[in-house]
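Below: one structure in structure tokens.
Here the complex is missing one protein chain, while the rest keep their positions.
Going in written order, the chains are labelled A and B, and every chain counts its residues from 1.
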Amino acid sequence: MNPVKAFIDSVKSMIVGFKYLFTVPRMTLKFPEQKMVLPPGYRGQHYLEMDKCTGCSICAMSCPPRAITMVKRDPTPRNKRGLFPLINFNYCIYCGYCVLFCPFDALHELDIHDLAVYDRDKLIHPPEFLQKVKENPEILYEYSGMNVIRTPRWKEEYAEPVFTRRGVKHEPIRK
Amino acid sequence: MMDVAGLIIRIVKYLIYDLTHMGPVFKAVIFPGLAFVFILAIVLVWLERKMAAKVQMRIGPLYAGGPEGILQPIADFIKFAFKELIIPDQADKLLFIALPIVSLVVAMAPIAFMPYSRYMIISPNPYGLLFAMAFVTLFPLIILLTGWASNSKYAFIGGIRAAYQQIGYELPMWFSALGVALASRSFDFVKIVESQQPLWFALTQPLGALAFFIAMVAEMGRIPFDIPEAEQEIAAGWFVEYTGIMFGIYMVSAMLMKLYVLSLLFTVMYLGGWLPGWGLPEAWTFVKAFIVMFLIMFFRAVFPRTRIKTFVNMAWDKLLPLSIINLLIVFALTFTGFYGGVQP
Partner (left out) sequence: MDGGVYFGRLSRVVEALRRFAGKTVEFDPIRRLVNWGRLYSLWPVHVTTSCCSVALGAGMGARFDYERFGVLPFGSLRQNDLIIIEGTLTYKFAKRIRRIYDQMPEPKYVIAIGACALSGGIFRDAYSIVKDVSKVVPVDVFVPGCPPRPEALGRAVMLLQEKIRRSKVSGEPIETPIVVR
């Protein structure tokens, strides 16, 4: 290889590096303080509306890793057998089939997607809890023991999408 | 008993005098010596990580404490200090334990001969260049020994690679240094700097400066030539078996002290040290050395690693002729009186 050309190439790469060092802005999302804008329909944690559920078990049948177990609770007029879904998030792959196939729109998904636990039993959500999640999604954090974290949970500060910032462009794929 | 008390009082008095008048103790312990070097080391580790992060559009260490996470290196060091020490069964135990300390001593020894200004030298020595270069040359031997003492495959490969690499860069480095010594007709750092009065040696001997710079980066084991510790190829190379505080010491000696010492050496030899000497001469030396360090740390963010064969070939094919040509040019120029002073 031509040493002069190699030298010029390395100087060029240094110049690119300096350009990034001094002019291009950082694109990091300061995660615990900022929240990322997620696309609509993001598949996160589930909640259940128990008064709509009929116990038809289609969600349990459609779940690929069999994360849903039907458990017995007090029968209601709509749900005569008293069967409700219990979701074990140890198995759940967040595919959204249960929500998609539920014929009575009883299961739904939130965009909460940042659970982490010390104790795996906290990931088993019985139907009553799934019902509570609907009223107050924040209860997920308390239930899974994440309120030991000292950093602020959200500041209501949304990060801009990457491509609107100066210097960082998403180029379309050329054909 | 009175004698002892009197002695202690005299020692304390001397220390106070020394520290207030920049005597040898002040130099060894505070300014060009230990305290300064360790504070600089913390700043350098932080700066390196922060700079690499910035080039990759990240933030880098932030939450550890201090402005912009400057306490991150201290956190790392504390973690290493309180980690378990594992000494492999098959290792040579005495060597294994002793080598980190030896490496720290060898890596820091050249600081004693490095001038920050005409008077700011810990140990003024007419053969300073020879001593400093000798200690610098000694370090790959320690790497080789480390690889051998840990008795592990990757460590040994790393050590062998260090030795193999040294075969490549050592000669160009010494030939370039010889050019400097010939042009200033001395091995004394102070004289070397003084003889760069009108023009730096980097301008009058550009070929030698280039060869020395490349050889120097290889000697530091910094990224275009970090062949002995190639993370992706041989785990972490020669220090792969070291845990806890022993690795902490290696991190300081091999990665920071060598960077500092060699950048200072390059500044003094080629960038005119404290010239032009007005104002605070120490500040001139420091700023120049810091720019060199910054540049070398910046390589980490932009360059990939060379293969070992490529590097050794380049060293023998390009660097060695370059430094020899440089030496011949300097030799010819001394007869014309270009470098000033008496003719040889």
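Operating definition for what follows: contacts are C-beta pairs under 8 Å (C-beta built on N, C-alpha and C of every residue); 3 or more make two chains touch, one makes a residue touch a chain.
These numbers were taken from a predicted model, which means no experiment stands behind them.
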Hidden-chain contact residue, picked from the options A:Val37, A:Val71 or A:Ile93: A:Ile93
From B:Phe135, B:Trp148 or B:Phe247, residue that would touch the chain that is not displayed: B:Phe247
Contact residue for the chain not shown (choose from B:Thr20, B:Gln232 or B:Thr336): B:Gln232
On subunit A, residues whose C-beta touches the chain left out of the figure: 26-32, 36, 64-66, 88-95, 113-118, 120, 123, 142, 145-151, 162
Residue ranges of subunit B at the interface with the undisplayed chain: 49, 53, 56-65, 69, 72, 74-87, 93, 154, 231-232, 235-236, 239-244, 247
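Keep in mind that, in the parts below, only the chains that are shown with their structure count from here on.
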Mean-CA-position distance for subunit B and subunit A (Å): 49
Complex interface listing, subunit B residues touching subunit A: 51, 54-59, 62, 298, 301-303, 318
List of subunit A residues in touch with subunit B within their complex: 3, 10, 13-14, 16-18, 20-21, 24-28, 30, 168
